[in-house]
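The complex appears here without one of its protein chains, the remainder shown in place.
Labels run A, B, C and D following the written order; every chain starts at residue 1.
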Amino acid sequence: MLICKVLKPLVSTNRIADFQHKHLQVVLDGSTQKVAVDAVGAIPGDWVICVGSSAAREAAGSKSYPSDLTIVGIIDHWDPDAAKEMAAGNPAANPAKPPGGAG
Amino acid sequence: MLICKVLKPLVSTNRIADFQHKHLQVVLDGSTQKVAVDAVGAIPGDWVICVGSSAAREAAGSKSYPSDLTIVGIIDHWDPDAAKEMAAGNPAANPAKPPGGAG
Amino acid sequence: MLICKVLKPLVSTNRIADFQHKHLQVVLDGSTQKVAVDAVGAIPGDWVICVGSSAAREAAGSKSYPSDLTIVGIIDHWDPDAAKEMAAGNPAANPAKPPGGAG
Amino acid sequence: MLICKVLKPLVSTNRIADFQHKHLQVVLDGSTQKVAVDAVGAIPGDWVICVGSSAAREAAGSKSYPSDLTIVGIIDHWDPDAAKEMAAGNPAANPAKPPGGAG
Partner (left out) sequence: MLICKVLKPLVSTNRIADFQHKHLQVVLDGSTQKVAVDAVGAIPGDWVICVGSSAAREAAGSKSYPSDLTIVGIIDHWDPDAAKEMAAGNPAANPAKPPGGAG
């Protein structure tokens, strides 16, 4: 699943009927903007988990829903700067092992 | 789903029978040109939502249609320049929170 | 779907039985070489439409055929240089709106 | 499948019911952080095999589980530096053919 930031709702009046009235959100995946079906009620600024592939369909509500990217969860706490340091291999930035913490 | 710009129709006379007579459009995904089956009647210049993965098949009309990218909606308003600024983290470019607006 | 150029046939004597005797082509996707099952009889130099994801299986002939990239159509006319200019946003390169043309 | 490093567990209280209570891990795929469902009980620092596409669903426990990335195995020994040298084509870094070894 992808870690994305919600930017804003997307309005598309002319769309296929199968999309129904579910909310669409513009999300930021790295530096690329994508559109995700919102299954959890996220708001702009939220860091969310987006599922893709065929799993996005069932996550959006039914096996026949035509989504390839669905917001399936809101991350409780996400620090993008710390995440970048962890990705760069800086162990001091790892919140999974805080001094005296339970992880 | 991807946010793409429609460039032009694509003509392919020699193609598999399963493609039927549905319209194909050349779309721009970032800087890459791809081909999408058009399920909404888009025209060159439109900014559209394209769905991929297995969902593209049903979005094109039936579970057995051989598409991996289908245009499923036309975006009402899309400002690519503002979008770039939002992707770069410039909050002033965020139309989701206009001054005094309801988002 | 991807817009690829056919480079040459690929010979793989030791392959799984499910591949049967269908022709495999080396195609160029941007600057990456991939292998596609040929469902239309393309020849080296042709610009073709390649479908991926689960749709590649049925496009190759049956739901159980193990392909993830299948050539489904030969593009009638493709000018890669004009395509690059269109991707770069040069409207003069857009053949969809020729002066006085019908598109 | 991808070779990823487990960074830390991910907490998402507000998530779709289909996710159940399975553990989610933030994993590092190259320099990109992704979220994977953990099917083997990995801990931060482990190098793991992650499966994507539709196979991620069954790997997570059932055909209807909405995962597109599932940790399916912990790699016994993984030296990321040696791996980089192998990727760069340095045969001396190939542990598959150690002098006098059994491979």
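Note that in this section contacts are C-beta pairs under 8 Å (C-beta built on N, C-alpha and C of every residue); 3 or more make two chains touch, one makes a residue touch a chain.
Note that this is a predicted model, so its numbers are computed, not measured.
Q: Considering all chains of the complex, which shown ones does the missing chain contact?
A: Across the whole assembly, the hidden chain touches C, D.
Q: Touching the absent chain in the whole complex: find that residue among D:12, D:33 or D:53.
A: If we include the chain that is not displayed, D:53 is the one touching it.
Q: In the full complex, which bits of chain D touch the chain not displayed? Write them out.
A: 1-3, 30, 39-41, 49, 51-56, 58-59, 70, 72-77, 83, 86-88, 94-97, 103
Q: Taking the full complex into account, what residues of chain C touch the chain not shown?
A: Residues of chain C in contact with the hidden chain: 7-16, 18-19, 24, 26, 28, 31-36, 44, 52-54, 56-57, 64-69.
Quick note on the criterion: only the chains that are shown with their structure count from here on.
Q: In whole angstrom, how far does the Cα centroid of chain A sit from the Cα centroid of chain D?
A: 20
Q: Indicate the residues of chain D shared as contacts by at least two other chains.
A: Residue numbers touching two or more other chains: 54.
Q: How do the chains pair up in terms of touching? List each pair.
A: The complete list of chain pairs in contact reads A-B, A-D, B-C.
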